[in-house]
Each structure stands twice: as structure tokens, then as C-alpha cells.
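Take a look at the structure set out below.
Not every chain is included here, but those present sit where they belong.
In this document, chain identifiers A and B correspond to the written order of the chains, with residue numbering beginning at 1 in each.
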Amino acid sequence: MNKEYLTKLLNDVKSGELEIDNAIEKLKTLPFEDIDFCKVDHHRAIRQGVPEVIFCKGKAPQHTAKIFEKLITVNPIVLGTKADAVTFEEVKKLIPHAVYHSSAQIITVGDIDSIPKKGNIIVVSAGTADIPIADEAYIVSLALGNNTERVYDIGVAGIHRLFASLDKLCSANVLIVVAGMEGALPSVLGGLVDIPIIAVPTSVGYGANFNGLSALLTMLNSCASGITVVNIDNGFGAAYFASMINK
Amino acid sequence: MNKEYLTKLLNDVKSGELEIDNAIEKLKTLPFEDIDFCKVDHHRAIRQGVPEVIFCKGKAPQHTAKIFEKLITVNPIVLGTKADAVTFEEVKKLIPHAVYHSSAQIITVGDIDSIPKKGNIIVVSAGTADIPIADEAYIVSLALGNNTERVYDIGVAGIHRLFASLDKLCSANVLIVVAGMEGALPSVLGGLVDIPIIAVPTSVGYGANFNGLSALLTMLNSCASGITVVNIDNGFGAAYFASMINK
């Protein structure tokens, strides 16, 4: 898929510098490093020009720490999402300057503030219980090089607060809207603004909320235009997508 | 449970007018009439002082027609809900002055306009596709003797219309709010008004709407206070409950 790489390879074949059998091998194999429990993909990080992000949930803390150690050798900024305090302790042992953002459950290595920022993304949340997911989106968005602001706690139960924030919201290129329970906030905003909205359902709620299913279905069925949805509690995915649009 | 009835019965026992065995029989049995396919409950109609309502869905049209014929001998107003055109044809054969409200899928026998009206119920609907259920609630509400108004098509996708109607909505004793798709309208209204809201999810929508499940869950999980919910597409139930409150 890389034209220069293929051109050089074929030139080497033509010139005889490269054996045909070796060329076939190279055509089949893309470079990646082996470590014993997983194959870290530097290639992808470089190709996409973004900090490397590790999804920590379900990984053993020591393994996560080793992946961090490996990645910081080739990447100035590394993030770990859905990271609990135990994982952070392990990472800190290997990388003392790692930072833990406890609300967002994110570990960062490297200086996020130093990354040049562009555009304007606003992260909106409906209730105080949605803040952890909103903060996940906020920190990832910053780390991906976006000017990012937070407008929290403007759920539809107190709609006048939402109106008080409208002017500010209208200045964004993209809105990330985080809401649990009935998840109606993206629909309401979608009826008021003409900006792409990425809706993030959260698992906040109880009873017939069914761990976020309620908010997810609400957002998917929104009768307002200009809304797309990511997985329940997926603040990272929303920020990544928003960053693509913002740039 | 009826004190006068029991007092008379016991007096008759005391005076010897009533045999004890007969008294026992009477104590065990409440009056109701048998017809061959179902037992119509005049007693309930009288006790509750409301028009009799027949749920037509799943009943054979001829049976429904016969129930109508039976009931109009003792009740000036009889309604049939969830009635299709075929059922209406059968009813019309036996009761030529029956009327069919096709949008609401309601058959009425008797003059609803003549019923004295009290209070103020407003039926609100989110989209044009929700109108059949909203109309079901509207006609039932009138038939139960409530002043009833309609404010339709003020869904959250065009929230400025909702605001234009707020003054009117604030005049109601009860709001019946009918919405399909994401069903966010009751939440939004619940954040704006201090009036009891009966939320009616509809099966309007497609895809991850799952026949109204989406709107139902949204309404049950509403973070606004002052909202209760009835079954999907249950315009009748909402109107009946609203009528109880309104009076």
C-alpha cells in the first residue's frame, strides 16, 4: 500500500539487488515487533500520527506496564484508558513520571499540554455521574491535539441551563455529548444546533436502564439529524472520531 | 364491600325474611350476567361511573359487535378501542349509529359531546406518526368527561415549537405526552413544567427502536421528576389515568 516502498522493492528486484524469493517474503510481511505476550503495533502509531493508546481493561497490570515501557521508547505520548488504580501502581514502578487522571481512569505518559492544539471540540455532559466518561473524552481529545472545552451538568431535566450554554456550544466544530439514564441530551441539542454531535451513552442509571441500553437506544433512535453514536461508556472512541473531524 | 347491601342482608337474616343458606349464597356471589362467550361486567361500569370500554384487538369482530349490542342496553356511551375497520363494519350492522374514528381506531356509540366536561387535559404528541395513539387518548379523555385539547407535532427535534406552546401547556392539570422513536419529549417537558405528565411510548420508529422498547426505556429512565409511564401505544390507559387525576 506504500508506493515508495513498493517502488524501491521492485527497483531492487530489477537491479538484482534483491532475490525474487526474498522479495516475495517482504511483500507478504509487514514490520512489527514481537514481545512475548502481544505484538505492539508501532507501525500503526506512526502511520496515523497520533499518541499510542492502550486499552487497559482486561489486561494484567504488569503486562500493561510493560507495554507502556515498550511504547514510550518510540512514542513521546502514551495513554492508557479504562485504567484502574492497581494498573497505575504497576506503570508507576516502571515509569515514575506517569500521571493518573482518576476521574477519567486514564494514565498518561508525556506532556499533553505541549502538544499543539487545533480547532474546537466541546465535551458536554448531562449529569454529574457522567463526568468520568466525559473526562475520558476530554483528556483523549487534548492528547490528540484538539482545543477542547468542557460544559458539564446541562441535562434535559434543567433545560434552562442548556440554553444558557448555547452560545458557547455553537462555537464548536464538533460536540461530544455524554449522557446516561434516558440519554435525551443529544436529541435536544441536535434540534438546536447545526454542528456534528457524537453521542456517548453511559451506563449511569439503575432499573430499566439496563447498564446503558436505555441511553444507547435513545441516541440511536434520535429523530434529530446530525447525530452518530459510539459504544456505551466509550469516551475514547468519541474523542478519536471528533478529532478526525476537527482537523 | 357495600355497606348498605350488607346491612339490608343482615337485617333480613335477623328478621327471618332471608334463610341463612340463601344469605350465604348471596354473600358469596356478586351479580353478573352470562352471555355465552364472555361475561360482561355491568357492575364495574356502574360502580366506576364511566362509559364502558371494550378492548377490541384479538376479539372476533362478531363477538365484539354482540358485546356492543349488550352493553348499550345499560350504558349510554360505549367505546371500542384498537378497533379495525372490519370490526366497525360488524358493529354498524347491529348498531347503525355507531361512529368510527379511524385515526384513533376507536368505535363510539352514544354522543360524547353531550357528556359534561371538567378540568383541563392536554394531549401532546412528538411526531405526526404518533397521532393515532394521541387521538386514542384524546377521544377517550373526552368520553370520560374531561375538557381536552391537542398540541401535536412538537418533538424535540424542533424544540422552538415546543417553547411556543409552553404557555398553553402550563394551563393543563395533566399532560399526556405521546412519543415514539427516542421518546425524549416527556423528559424535556418534565424539566420545564410542574404538571403531572403521563408518558405514552409508541411503537413508531424502525431499527433499534424494537417496536417501542426504545421510547419505553427512555421514559422510564427519565431524570426529570413528575413522569409516569403506561404501556407502549396505550393511549386509553393514559387517558383513563389522566381523567382520574383531573377530577
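One rule holds in what follows: contacts are C-beta pairs under 8 Å (C-beta built on N, C-alpha and C of every residue); 3 or more make two chains touch, one makes a residue touch a chain.
Everything numeric in this text was worked out from a predicted model, so none of it was measured.
Student: Of the full homomeric complex, 2 copies appear; what's the total?
Tutor: 8
Just so it is clear, only the chains that are shown with their structure count from here on.
Student: Give, as an integer number of Å, the spacing between the C-alpha centres of chain B and chain A.
Tutor: Once rounded, the distance between the two centres reads 49 Å.
Student: Which chain B residues qualify as touching chain A in the complex?
Tutor: 126-127, 155-159, 181-184, 187-188, 190-192, 205, 207-210, 213-225
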